[in-house]
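Only a single protein chain was left out; the remaining protein chains are all shown in position.
Up next is chain A:
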Amino acid sequence: MRTPHLPPLRGAPCAEEDDELPDAIDDREIFDLIRSINDPEHPLTLEELNVVEQVRVKVNDAESTVSVEFTPTIPHCSMATLIGLSIKVKLLRSLPERFKLDVHITPGTHASEHAVNKQLADKERVAAALENTHLLEVVNQCLSARS
């Protein structure tokens, strides 16, 4: 028994099938990238846990910026950094290089919000984290499609 999956809000409207019309990268598309990331501790997705929501995803295709806010389930959630890292890695692997990414905690929802945000914003620390085999393994598990 699995939590009933939400149907995708976007069908495939005609414009998407049209070979010529360009589709801009929008909030919904970014949200679709991260909604199915698995929680490190539970067999649930970040969307099912309401950790990520579409309203907290902002993208500006023209200026190449993406901003994602995520809400840890409890203010003392020890997995906050890991979840943030998973979101960040997923976006790094899935978005064109031109984008500048900003992944941070929804203001006021975590005890060590500032520290976590600082870690996530620091390119070198993110890169270093991914050198760590154990961390990389957990992140990859979060990003793997569930069988």
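FYI, a residue touches a chain if its C-beta (ideal position, glycine included) is under 8 Å from a C-beta of that chain, and two chains touch if they have at least 3 such contacts; residues count from 1.
Everything that follows uses one rule, which is that contacts and distances are computed from a predicted model.
The listed choices are "MMS19 nucleotide excision repair protein", "Protein RIC1 homolog", "Splicing factor 3B subunit 3" or "UBC core domain-containing protein"; the UniProt protein name belonging to the chain that is not shown reads "MMS19 nucleotide excision repair protein".
Note on the undisplayed chain: of the listed residues A:V66, A:A80, A:L95 or A:V116, the one touching it is A:L95. For chain A, the residues touching the chain absent from view are 1-4, 6-7, 9, 12, 16-17, 19, 22-23, 25, 29, 32-33, 38-44, 48-50, 53, 73-74, 90, 93-98, 133-134, 136-141, 143-144, 146.
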